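Note that this complex is displayed minus one protein chain, with the remaining chains in position.
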Amino acid sequence: MSTEAKRPPAQKRSDKGAPGNNGADSASANDPTQTTPEVRRELLHSMMLQRRFEERCAEAYALGKIGGFCHLYIGQEAISTGVMSMIRPDDYVITAYRDHGQAIARGVSPRAVMAELFGRADGCSGGKGGSMHIFDAKTNFLGGHGIVGGHIPIAAGVGFAIKYRRGNQVCVCFFGEAAVNIGAFHEALNIASLWDLPVIFIIENNRYGMGTAISRSTANEDVIIRAKGYRMEGESVDGQDVFAVREVMSRAVERARKEKRPTLIEMRTYRFMGHSMSDAVSGTYRTKDELEENMKRDPILLLHNRMFEAGELTEGEMHKLDDEAKATAQDAWDFADASPEPPLEKLYEDVYADTSS
Amino acid sequence: MATKVVMEALSPTMEEGRLVKWNKNEGDEVKAGDVLAEVETDKAVMELVARGDGVLRKRLANEGDASPVGTLLAVIGTADENIDSIVGAGAAAPAAASTANQAANTTESAGKTAAPPTPAPSQGEASTPPQPKAGAASGAPPAPRSAPPPPPPRPAVPPVQQKGNGAHPASPQQSGGRQRTSPLARRLASEKGIQLGGIQGSGPGGRIVKRDIENAKVSGGAGRSAAAERLAAEGDFKDVPLTLIRKTIARRLAESNGPVPTFFLTAELDASRAAEMRAQLAEMGDQYKASFNDIVIKAVALALAEHPEVNAHWLGDKIRQFNRIHVAMAVAVEDGLITPVLFDADRLSLWEIAGKARDLARRARERKLMPEEYTGSTFSVSNLGMFGIDQFTAIINPPEAGILAIGGVEEKPVVIDGQLEVRQRMRVTMSCDHRIIDGATGAKFLQTVRRYIENPLSLVI
Partner (left out) sequence: MAVVTYRDALTQALREELQRDDRVFLMGEEVAQYNGAYKVSKGLLDEFGPMRIVDTPITELGFAGVGVGAAMVGLRPIVEFMTWNFALLAIDEVVNAAAKMLYMSGGQFKIPMVFRGPNGAALQLSSQHSQAWESWFAHIPGLKVCTPGTPADAKGLLKSAIRDDNPVVFLEGEMLYNTKGEVPDGEHIVPIGVAELKREGDHCSIITHGKMVLVAMRVADDLAKEGINIDVVDLRTVRPIDVEAIARSVQKTNRAVVLEEGLEICGMGSQVVDFIQRECFDDLDAPVLRVHQEDVPMPYAKNLERAAKPDAGKTIAAIKKVMYLD
């Protein structure tokens, strides 16, 4: 059993990015096709907030307010929203460096994320982490990590701790398809399966490891086959369809909670931006035509069309949702802009923890 | 047997001399004691005399040449003696073998080199025989004189403490003109007031190391140190850690007592009229109050204006005389002393001096002085009269030319015009940097100080 108290559901607007945190016993989670219009509107809002937030990040980067490496999530929002909507507040999330959207979808305050990107004192990591290192203990968001694959064994370790305490949480671990070729991936999956750890490994297959197409990096492009090598359940899913994401997640979460078994999921998606802000959106490694073709399967557009066709969303309501998302992103910008730089004495803090025990 | 004529150290401080005039020509017969030449030292023109009999075979210096002490100037020998090897070596490496106290006409017999005198700091100290800078020690094979430059010497007798096969491959310690000293040795020397210049280093490359300083201390006759050791042996003491200010004082004052050649002039002044004036001023009101110290500072400032040669700094390669007069006054503070400065003291009224001095002293004791308030003085005054000290000598605050030490004012019987009178007397002692001030200069300056203090009205009008 878990020794940690269940967090109350977040109520503030800034936390709206975590829709449908209904817990495993919720009917809607068990059957994603049974979502209510209200839940669907929340899913749409979560994805739109990430989109508007990332657009403002691009703008802030161009203005020099954000520095360093900055990897945007635009195009992949159905994955973060779908995954986060299927787990509990006391579950754990760990990811790589394309982490803003996932953090917001998890419920990390957009203000704290933007302030972190701006390198300010009110950033969720105090301005010491930056874009690649969004951490938030309150939401069990265990960080963006900057070394490809390096965090996958850590996810296994979180799973180990859950098992050690006889908890029933899960740990969700995101990484790109290129990470399946790194040793840490294999070592972690082997351990997770060997020891029956409740970890959900999610490959966000956006088809490019930076500028290298999967066909040029991976001997067998069918990455989900790797699950078999570790006697692990593996499923591939359309990562642009938030309902498909929720459906596969519902199975994986149950497997983790009840059977303590890990799952490997491939979520097929596409990144609409360059690898990072310093890379071209298209060009040497992918064509403009390919990009435009994939943008027709914009996850927000897909959900919007479905709701519009079902008659549960008017254009006016869509605009209202969009205005809300924009306002939240603007609020995050304003907050970050007003936040002071970290005081210089912080430079020497947090290198070591004071040992109390 | 040839006799070398070298530039001798004809004054205690002489490092080089200028050959003014040869009194003998090549081929002249000379006897020991004959005046060979006139040499201008740093002080005077002195006579260079022959240290052996024979014929002045060769003159190696021309009139007007300046040569370091030890330089071979001439050779005296028998008429048919071959002196080529002596002349060759001397011309090529004039001063290699000599220091000031080694300089002499050294007698050289074939196949045997006279041992150079042992440098003073190591005399009688068996544990560390000196490592000669060049040439061989007694009993060692002669150093090759004809093949300059001489190879790096090895001491024939390694120091007793040392093990193994002799010393480090030492080059002459002043190679490159720089004395090598370990940081610790430098610090110890500074603390003990030992001049490194007189010490022969026993470390690699002639590096002066701790043991060299310790040995110098013992043989240097520093009774203070022996006494300190005796006291330490008694065990009845408290070690007080050095504060920063104390360290600075030590460093500065050791610097003074070492390289600053100081002499002292003491005068007893009549302060009766100054005392009267003080009393009268005090009656006029608090704002007119002045201490003896203030009176002395004012007098010194005015005297400095009349003697700019005293209002000067030693800058190593020059003396800088100042037109403006900034008088520092030593103030005792809790753990040391500090010297706040009365800038343009000659232009301040006595009451301005009194006011500023009080303020500076107070803030000095409170440790509230800014650095610019205690630096930049051109002359200093130290007063211990209030402690009942009759007379003392103060240590010059380099690079200043002098410091005036003020004793207490006391009643004394004095004979004036044949009559015994009781007068207020005060003793002042001036420490003078002889590099800047000569005895007469200092004396004249003190006369002026006396004139002002004994005629104190001149200080207020």
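Order as written gives the chain letters A and B; numbering starts at 1 within each chain.
The rule we apply is simple: a contact is a pair of C-beta atoms (placed from the backbone, for glycine too) under 8 Å apart; a residue touches a chain by one contact, two chains touch by 3 or more.
Given the structure is predicted, the values throughout are model-derived calculations rather than measurements.
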In the full complex, displayed partners of the excluded chain: A, B
Residue touching the undisplayed chain, where the options are B:Arg18, B:Lys210 or B:Lys412: B:Lys210
Residue among B:Leu36, B:Ala185, B:Ala361 or B:Leu459 touching the omitted chain: B:Ala185
Interface residues of subunit B (partner: the chain not displayed): 161-164, 168, 182-187, 202-204, 209-211
Touching residues on subunit A - with respect to the absent chain: 92, 94, 123-129, 133, 135-137, 142-143, 145-147, 150-162, 164, 171, 183-184, 187-188, 190-191, 194, 349-357
